[in-house]
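Of the protein chains in this complex, all but one are displayed in their positions.
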Amino acid sequence: MYWEKYLKVKTLHEAMEILKLYQGKARLIAGGTDLVLQLREKKKRVSVLVDISDLPELQYIKEEHGQIKIGAMTTHSQLAASPLLWEKVIVLAQAASSVGSPQIRNVGTVGGNIVNAQPAADTVVALMALDAKVVVFNNDGGEEKIPFSELFLGVGESKIDPTSQLLKEISFSLLPEMRSSLGRLARRKALALPILNIGIVLSVNKKENRLHEARICVAPVAPVPMRMKEAEKTLLSRKLSDELLISASKAAFDAADPRNSKLRGNTAYRKELVRVMTYRTLKTALATRGGVGDEAGSITV
Amino acid sequence: MKLEVLQFELNARKVSVRVKPDATLLDVLREDLDLTGAKRGCGEGECGACTVLIDGMPVDSCIYPALKAAGKNIETIEGLGTEDNLHPVQKAFLDEGAVQCGFCTPGMILTTTALLAKNQSPSEEEVKVALSGNLCRCTGYTKIINAVKVAARNINKL
Partner (left out) sequence: MLKSRAGGISEMKKRGCGIGSMWYGIGNTGLPNPSGAFVQVLDDCTVIIHTGCADIGQGSTTVLAQIAAEELGVNFNDISVICADTGVTPDAGKTSASRQTYISGNAVRKAAQSAKETIFKKGAELLQVPEEELILKNYQLNSLKNYNIQISLKEIMAKCREDGTLVIGHGWFNPQTKGLDKRGQGIPYATYAFATQWVEVEVDTETGEIDILNVVAAHDVGKAVNPMAVEGQIEGGSVMGAGYALMEEIILDDGKIINSSFSNYLIPTIKDVPCVNSIIVEEEEVTGPFGAKGVGEPALIPTATAIANAISNALGIRFYELPITPEKILNSLKTANNTNKNQRDF
């Protein structure tokens, strides 16, 4: 048997009670598009599944005080259909649209995607670039807020323990003159895991033609999604220009250290793609509208 | 092993069936309910041959826990039309030669009906995105795209 009990709960409280009761033998399930397969292939084991995917209090996308807040059980389809995201945080809308296939997106949730902790997962890469924070409920009744960068411990290893913790909400701040984009490379145009996923979020200082903030997340080049700190520093160091973007891309190239992979390609090839795609995604981000106070639209360098 | 009772709406009828707790929706449809229209193409949500509609949305039933479907509205290909009274999408697929071995067809047709319910005149690109989770090895997709366009036209005429 892949699992012994499957329980659909009606409240958050019920979910936490069941987790406490089973002391590690029960875990939460959202859409299950990753988990069901892992359990059937015996890559993970569990006795009891607690399905929280239908809880309406966990499905929302809203803007509040300059922040976007997203319920963990919001599906990728719901994110991909959100006019708010397309208007203000295009990188996340693009990421959600890129996951798997329409069938997977209709069931899979952003919360499940995060807890599954694959480094190159589309929404993970986007949220890393968005400097998101998550709200996690513990089964002792407590609640904590965890920065995104602390959530990933290794490939498939999340800081969040689904046998005792519930990821409730993801949030991030909107930036002034925010520009963002997702750069994605895969071996075919649908139903394909990414060879490379780059999430870029920028805040532009239009008056001085430079950046207030720059965030670049690249994966998979390590067991966890990686922020390219050197590249980000480079981007903040001086005025915007094509040469600046090229410099930043080179910094990302230098920092990336993906292994030789039979499925994804050898190291040299993958590093070259990091350089090319960082440059392109930076350019696309600057050319895309979206963010607080956005008036004029695209920025060309 | 204790079987669990699963109740849901199936092709507009209320259904109650006893299932293994770790069964997938595909298992239950094919083995317990004799609805073999949904196919097991890969068993891992990578081909769409198992597609059914849950609350109007295409879903891979091979990785969907059966008990997750409790209280939901499921549509399978068997609920779509009859031999004497084909659904416009079924008719279009037949008329346009979009069916060869037929293995992908129930999934393709259901995904198409879901698309046309939301978007009466999809562009070719929109058709491709909607069907991007349904693989076909026989047709090369050309006639499937034609069939969707023809179905859209015919449904709009009704």
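Structural remarks
For clarity, chains are labelled A and B in written order, and residue numbers in each chain start from 1.
One rule holds in what follows: contacts are C-beta pairs under 8 Å (C-beta built on N, C-alpha and C of every residue); 3 or more make two chains touch, one makes a residue touch a chain.
What you see is a predicted model; the values in this text were computed from it and never measured.
Listed residues A:39, A:127 or A:273: the one in touch with the omitted chain is A:273.
Within the set A:42, A:189 or A:207, the residue that contacts the chain not displayed is A:189. One of A:33, A:197 or A:284 touches the chain omitted from the figure, and that residue is A:284. In the full complex, chain A touches the omitted chain through residues 185, 187-193, 246, 249-250, 253, 262-263, 265-266, 269, 272-273, 275-277, 279-280, 283-284, 287, 300.
The chain not shown here touches chain B at positions 41-42, 44, 46-47, 97, 99-102, 128-129, 131-132, 134-145.
Here, only the chains that are shown with their structure count from here on.
Chain geometry summary: the mean Cα position of chain A and that of chain B are 30 Å apart. Of all residues in chain A, only 1-6, 8, 29, 32-33, 36-37, 39-40, 49, 51, 53, 77, 100-104, 106-107, 189-191 touch chain B in the complex they form. The touching residues of chain B, counted against chain A in their complex, run 1, 4, 20-22, 24, 43-46, 48, 51, 54, 57-60, 63-65, 67-68, 70, 111, 129-130, 132-133, 135.
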